[in-house]
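A single structure is presented below for examination.
Excluded from the complex is one protein chain; the other protein chains are retained at their positions.
First chain written, first letter: the chains are A, B and C, and each begins at residue 1.
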Amino acid sequence: MSLNYVIAMLLITLGLYCLLFKRNLIKLIIGLSVMTDGIHLFLISMGYRTGGIAPIVTGESTSNLPNFASRAVDPLPQALVLTSIVINICITAMALSLSIYAYRHYGTLDPSKIRRLSE
Amino acid sequence: MIPQAPILAIVVPLFSAFLMPMIGLLSKRYNIDRACDWFAVAAMVGTLIVVASMAPTVWGGQIIVYKFGDWSPPWGINLAIDALSIQMALMIAGLGTLVMVYSVAYMQRDSRRDLFYTLALLVITGMMGTILTGDIFNFYVFLEIMSVASYALIAFRRDSSGIEAGLKYLFIGSLGTSFVLLSIAMLYSFVGSLNIADLGAKLAIYRGAAQPVPTILVASLALFVTGIMIKVAMVPFHIWLPDAFTAAPTAVSALLAGPAAVVGIYWVARLPYLPFGLPVGIILVSLGLLSMIVGVLMALTQRDFKRMLAYHVISQKGYMVLGIGLGTLGSVLGAQGGLFHLLNHSIYKSMLFMCAGAVLYRTGSQKFEELGGLGKNMPLTALTFLIGSLAISGIPPLNGFVSKYTIYLGGIEAGLPIVTIIAVLVSALTFASFFKAFSSVFLGQRPKHLRDIQEAPKLMLFPMLAMAVVCIVIGLFPALGFNVVGPAQAAAENSAGYIGHVIGGI
Amino acid sequence: MTIIVRTTSRLLFPFIFLFGVYIVLHGHLTPGGGFPGGVIIAASVVMLILAYGIERAQQRVSILQAEMLDIIGSATIAVIGILGILLGAYFLQNVFPLGELGKLFSAGNLALLYIGVGLKVTASILLIFYAMLSD
Partner (left out) sequence: MVELVWDPIVVTTAILLGSLVAYIILMIGHKITKPRLTPEKLKTYACGEELKPEETHMDSEQFFSPIRRIFRPFYRYIQPAHTGVLSTYLLWVVVGFIIIVIIIMLTVR
């Protein structure tokens, strides 16, 4: 199980590295997405329990609720991740469309050349 | 209190934003000019009425707890409104209304105004949500609503500088919000709850150094502080702010400088007590001092009207964070001064941006070199700008003096007189910088091409003059402000009362 | 695009679309719901856009129609939420009969809410693609 957390932290670090050292807006957007995905993996693995079942109430599970409750994985992180994924889609779409416009105005995607506003 | 008032405060701007494209379509079909504009103003007035109706109940000592779908607090999502929230909500609704009235006149040359008002109302929704909610993940969602809408607003005109500023704010802001998300994830993994009151109750054992604080809590706190400080724009994280405020349409700058400053400061005021309750006073004081100094020194040499104002936003927010930091170090006056300064600053900085916008609207320029002598053409704009610049420099009969003076006293009360000295010096430099701005724009020789400039439209002048009157009134009767700020500060400190009201369901 | 891609995407389109509708309608019973279902429906249309070009797609669903769909979706959510205030005590409170567990017409306002969310997400993603591909 701890492998999940290691990979989540690895993804976050990779995303951060990409954000800091890559010189292309599209790569920066990819870095941002990778970083957020790392956080999502962290959230999801937090609610997981080994051998757990899906937290969906069906006809069978209502007959034995304590057993169901003791085996089901935590549904809350999944709901959080779903919300967060949607937000991340918005940000990615926003960033991509802004990058398109930036390319039209500046003729480049290099963030070190998009610097008319400084000091 | 209007029944259902807490949720209506969020729902009214949200659903007005949803309805706005439809109104845009209808007004285009039936050729009704400005339908969108007045609908947005009406939505904001409705929000203001709803928020104002909650105020007497809250100031009466009650904390309003609103449960979504009748799920009780530790499990369901709830809204919790105490005196600190109500101060912020009143400011957002009131200033938001004035900014909307201003943008009716300011944005009339732009096309697709329905989209502008959709985004602006979404920003208001996000701000309302972040300050009213009692659930920390809900806070994150509303923060993102506000952030994404403001990225789009900054790039609204799609000119090169707007796009660049929007991109910069997007990357820095998204890094900040993902820090907040990671912090919430860590908090959830450690405590197993997302309700702010529940978190505060469960983390209370680490208060007062009785037990060693676990590393994951330290990491979570640091991530949260960083995320909030990016929104507040304290100095190592401030870089998005001058670009964004320079490049955005001025109505957006006023919206972000006045109402949107509230969100960050609200969380700065909440943070030392709930949900973490760990001491962050030293960070707040040092970041505040750094921002004050760097902001004002950068502002002194700017050539651009709005950019100078933007650097002053950073400097003045430094005062607020400093005051709240002094509050956590044992000075009640400091915290009250910080919150009071937020109230005053939001009013006069929105007003100053509106003045800059009026000049930009009439002359088409925001560079100091290309302006001058406009005092004869735009006397009322010049008057409001003068009142605003005197207020921001802390000259006695105006409101800026009262709050700054309270923060100075807080510095002495907390046993840090050096802080007071630096604050006074920064105030003097602020005055110097505004002296330069006033003399370059409204005094001096008037270039030939500015001879026929007229006074700003009446719809722009109305919010500016209203804010100027509020500045003078609060300056003359500071008790009015302290009646709002005093309960707010007490409510921020009273974390036990908050937890009791929310969890106990009183 | 080549004829292979066009034919395949035209053949695949109804199935993906139907799958999306299924996910939206069964959101209250199985994993899924408005968000994933809406994205799947939008993806089926985006596939057609990629195969046939933006003009053909806009002949079928114009930007105006997509905006109308967007408004209808958000209005559905608004109406359900406000019904909760009017008929019940709280925002988004359930005012419909609960029905039987496991049936399609059950779970009160959840199913209607998912339909609204599905419409909204579909229209929004289509609008994002239209905005990025045109002009």
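Here, a residue touches a chain if its C-beta (ideal position, glycine included) is under 8 Å from a C-beta of that chain, and two chains touch if they have at least 3 such contacts.
Just so we're clear, the structure is a prediction, and the values are computed from it rather than from any experiment.
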For this session: Mind giving the shown chains that are in contact with the missing chain?
Result: A, B
Exercise. Of B:52, B:77, B:204 or B:239, which sits in contact with the chain we cannot see?
Worked result: B:239
Seminar exercise, completed: In the full complex, subunit B touches the hidden chain through residues 167-168, 171-172, 175-176, 179, 209, 212-213, 218-219, 221-223, 225-226, 229-230, 236-237, 239-240, 242-243, 278-280, 282-283, 286, 294, 297-298, 300-303, 368-369, 372, 396-397, 401-402, 405, 429, 432-433, 436, 439-440, 444-448, 475-478
Problem set entry | In subunit A, positions touching the absent partner | 16, 19-23, 28, 111-112, 114-119
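As a convention for this text, only the chains that are shown with their structure count from here on.
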Exercise. Can the chain contact pattern be summarised as a line, a ring, a star, a complete graph, or none of these (other)?
Worked result: complete
Exercise. If you average the CA atoms of subunit A and of subunit B, how far apart do the two points sit, in angstrom?
Worked result: 28
Seminar exercise, completed: Chain-centre distance (mean CA atoms) for subunit A and subunit C, in whole Å, is 23
Problem set entry | Centre-of-Cα separation between subunit C and subunit B, whole angstrom | 36
Exercise. What does subunit B use to touch subunit C in their complex?
Worked result: 4, 7, 11, 15, 18-19, 21-22, 25, 66-70
Problem set entry | Complex interface listing, subunit C residues touching subunit B | 64, 67-68, 70-71, 74-75, 78, 81-82, 84-85, 89-94
Problem set entry | Interface residues, subunit B side, partner subunit A - complex | 137, 141, 144, 148, 151-152, 155, 158-161, 163-168, 170-171, 174-175, 178, 181-182, 185, 188-189, 194, 242-243, 246-247, 298
